[in-house]
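Left out: one protein chain. Kept in place: all the others.
And then chain A:
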Amino acid sequence: MGKRVLLVEDEPNIIEAIRFILSRDGWVVDTHSDGSTAVDTVLSAVPDVLVLDVMLPGKSGFDILRELRGASATADLPILMLTAKGQGRDRELAERYGANRFMTKPFSNSEVLETVNALQAGVTDQA
């Protein structure tokens, strides 16, 4: 049985790179780029781990996070938030809305890989 990760991100070349590194580690990688339909996509097939960007077209990553935490199927889904905005307010919001991990761009590949694996293994304490 494959481990499934869903990557919600709108930057095609970032998608490509992350897909490559996670695939090589044995992950099945699905991607989604539209914020407004992201919640439906997650709920229709809940992945093992969700990687969620903050700045998305259509709907902000924070709103998506909040909605997912409100739904019973995804209340405990391991979620890694990605943001391009420093550590301040975004990190605080991510924590408040219930993200398991938080990572600022530009991240390193190994960091992403380690974090996604840790989330799957159930190590969900804050980075």
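Note that in this section contacts are C-beta pairs under 8 Å (C-beta built on N, C-alpha and C of every residue); 3 or more make two chains touch, one makes a residue touch a chain; residues count from 1.
Simple rule for what comes next: contacts and distances are computed from a predicted model.
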Hidden subunit of the complex - UniProt protein name among "Polar amino acid transport system permease protein", "Glutathione import ATP-binding protein GsiA", "HTH cro/C1-type domain-containing protein" or "2-oxoglutarate oxidoreductase": "HTH cro/C1-type domain-containing protein"
Interface residues of chain A (partner: the chain not displayed): 11, 13-14, 16-18, 20-21, 24, 55, 84-85, 105-110
